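One protein chain is absent from this view; the other protein chains keep their places.
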Amino acid sequence: MSQNTAIVPNNQLVKGNHDFASITKLISDIPQERTPLWWYIAFGISNIVMAVMLAMIAWLIWEGVGVWGLNNPVGWAWDITNFVWWVGIGHAGTLISAILFLFRQGWRTAINRFAESMTIFAVMCAGLFPAIHVGRIWAIYWIFPLPNSMQLWPNFNSPLLWDVFAVFTYLIVSTLFWYVGLIPDLATMRDKVKGTISRLLYGTFALGWTGGNRQWQNYEKSYMILAGLSTPLVLSVHTIVSFDFAVSIIPGWHTTIFPPYFVAGAVFSGFAMVLSLMIITRKLYKLEDIMTVDHIEKMNIIILVTGTIVGFAYAIEFFIAWYGGVEYEKFAFVNRAFGPYAWAYWIMITCNVVSPQFFWVKKFRRNVALTFILSIVINIGMWFERFVIVVTSLAQDFLPSSWGYFSPTYVDVLTYIGTFGLFFTFFLLFLRFLPMVAISEVKGVLPQANPAYYRSNNGKSKTTE
Amino acid sequence: MRSNSNQYGVLAEFANPADLMDAASAVNKAGYKHFDTYSPFPIHGMDDAMGLKESKLGWIVLIHGIIGLLGGIALQVWSMDIAYPLHISGKPYLNFPAFVPVGFAIVILLSAFGAFFGLFALNKLPRLHNPLFNSDRIAKATDDGFFICIEATDPVYSEEKSTAFLKEAGAIHTEIIPK
Partner (left out) sequence: MSMDHHHTTLSDRLTFPEDNKIATGFFAAGILGVVLSLIGLFVNTEQFFYSYLTSFTFIASLVLGALFFVMIQHVTRSSWSVVIRRIPETISFQLLWLGLLFVPILFGMEFLYEWTRPERIATDELTQYKQPYLNIPFFVIRNVIYFTVWGFLGYKLYKNSVAMDLSDDPALDKKQRVLSAPGILLFAFTVAFASFDWLMSMDSHWFSTMFGVYYFAMSFQSILAVVIIIVLYLFRKGLLTKTINNAHIHDLGALLFGFTVFYAYIAFSQFLLIYYANIPEETLWYYYRFEGSWIILAYLFLIGRFVLPFVLLLGKKAKTNYKLLMGVSIWIVILQFLEMFWIVMPILHKGAISFHWLDITLLLAFFGISSGLFFRHFGKHSMIPKNDPLLAESLNKH
């Protein structure tokens, strides 16, 4: 019988010499410190940008969707592009919190809270666009199956209605998942903060959590089930978003690979967004011990994989457009690459297919500055991907006499920019008042958390007094 | 028996998760039923050490999921086929493939409600007052402390014997929590 070789130690998930108390302190001190000056500045700017968005939406509702650059062939443009882009960004949060949890990837604990919060705020930004693009927003409740005087019901054959259900479910389930994860940490905050009011507030939201194992048992089960539910949900949400396009017969929209291709694209852009935010935050809050370069490297690998899937889908789509021999389909794809929107197409290819290829090299994967730049580049690329899909197919479809070209108005541009104000307003509030790293989960992946640690040779021997 | 009516129980602190687990196992074997261990994170293997049964949450979620499935189908069948049948793109009124996305979303939504509210129901949360918090030390359970509390309601409980038992099991500190 063969003897085994020695174990190769995995990279430690938490760097530095941390114990349970120092982890608690590292994270729970952040909301208790004086608010830093940069926070006020950033929050102020976010508020102003959000106010611009609100003004634009008010103007849109007052005046009608004509204030956007939409025209007759192009009935969807920035609104739906922005919607798909924001929803996609949200997906990384669920992927990190749910799918990586099911695959028992311990490294997710450093970033899951962060990414989940991003999900919720991104889905809020996303949901805004379909809501305001309906024209008569005061009748928006018609999308819900509510009894009304006309005895009409929503059309369950419409993918647009599927979207309503999918996005609402996604927002609610993500929020529940996020809150369940927060409860033990809110209890930690309750037990740490000094002020009576903050103690009362954290205590209220911690709901009386004690950390008893009888609670942990149900908690772990609930967390596991929510992760199990979120995993198919996150796939279904972007799948249904892709159905918005793919069940139609518009050339360039109707292609069967859309569901998995949209999901991969969503994860791709979402991870890029998590990286952009994380790289800034870990610097500002000195969390380099918890959000380590190893995390960045792992996320870059996922970016490389999903980016390559997206590139694969582009290639297959192009091939089948030729192979299928349908004239309109062929035209749609050639037109994307060489037609009036060729500039957008080549931005998309450069950002989405070319730029992630850097990450084949380990040195680049571990380079924080390069990662930051590429993460922004990828998000630009993914915005253009949605723009290319939505606009090129509509602008030049079956009938050349009705072809058109879309140009955004200032309302289009400012509404989109404004959603960043909305996003960062919430995100900054989250950074300021909530534990931004899942404290209990990070403790759970420390080697000291495993009872076996104290029984093996390198741990301390059993302590008794 | 003596009156323990003014006590909530005895709280013992342990040095680390391993000691806590050994102690929990001992407490369980000694026949105590009303006790719990408190730790800043869930400890792998503690459920077995304490002799806990499987969580019932899975069943709660399953029931919610089934209600969601039936409800989702009923909603769509009723509104598309019975209440206001509309002919859309040459598809039958009962267009089942089209009912999958919404049906699925409703199943997930209801199951998630089951997992969320079921968690609170099983954990008896939110709770306005818990005598456990009369102890100053228990706050460490959300930081770096590991505790066992044997409650006074336990038939085997006795102030002296239970305290001594926990000390023997390796407690580094014990205290009686008043009600």
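Each chain gets a letter, A and B, in the order it is written, and its residues are counted from 1.
Convention: a residue touches a chain if its C-beta (ideal position, glycine included) is under 8 Å from a C-beta of that chain, and two chains touch if they have at least 3 such contacts.
Values in this document were obtained by computation on a predicted structure and should not be read as measured data.
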item: Listed residues A:Ile316, A:Leu414 or A:Leu429, member touching the removed chain; value: A:Ile316
item: Touching the absent chain when the full complex is considered, from A:Thr239, A:Ser269, A:Thr306 or A:Gln396; value: A:Thr239
item: Residue, one of A:Thr255, A:Ser269, A:Thr292 or A:Thr306, that touches the chain absent here; value: A:Thr255
item: Contact with the hidden chain (one of B:Leu52, B:Ile73 or B:Val100); value: B:Val100
item: Touch list for subunit A against the chain that is not drawn; value: 1-8, 10, 102, 232, 235, 239, 243, 246-249, 254-260, 308-309, 312-313, 315-317, 320, 323-326, 360, 450, 452, 455-457
item: On subunit B, residues whose C-beta touches the chain left out of the figure; value: 45, 58, 89-90, 97-98, 100
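The rule we apply is simple: only the chains that are shown with their structure count from here on.
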item: Distance from subunit B to subunit A - Cα centre to Cα centre, in angstrom; value: 29
item: List of subunit B residues in touch with subunit A within their complex; value: 15-21, 24, 36-47, 50, 52, 55, 57-58, 61, 75-76, 79-80, 83-84, 86, 88-89, 91, 95, 98-99, 101-102, 104-106, 108-109, 111-113, 115-116, 118-120, 122-123, 125-128, 130, 132-133, 138-144, 149, 170, 172
item: Complex interface listing, subunit A residues touching subunit B; value: 19-21, 24, 145, 151-159, 161-162, 165-166, 168-169, 172-173, 176-177, 179-180, 184, 187-188, 190-192, 207-222, 225-226, 229, 232-233, 236, 240, 243, 439-441, 443-444, 448-455, 460, 462-465
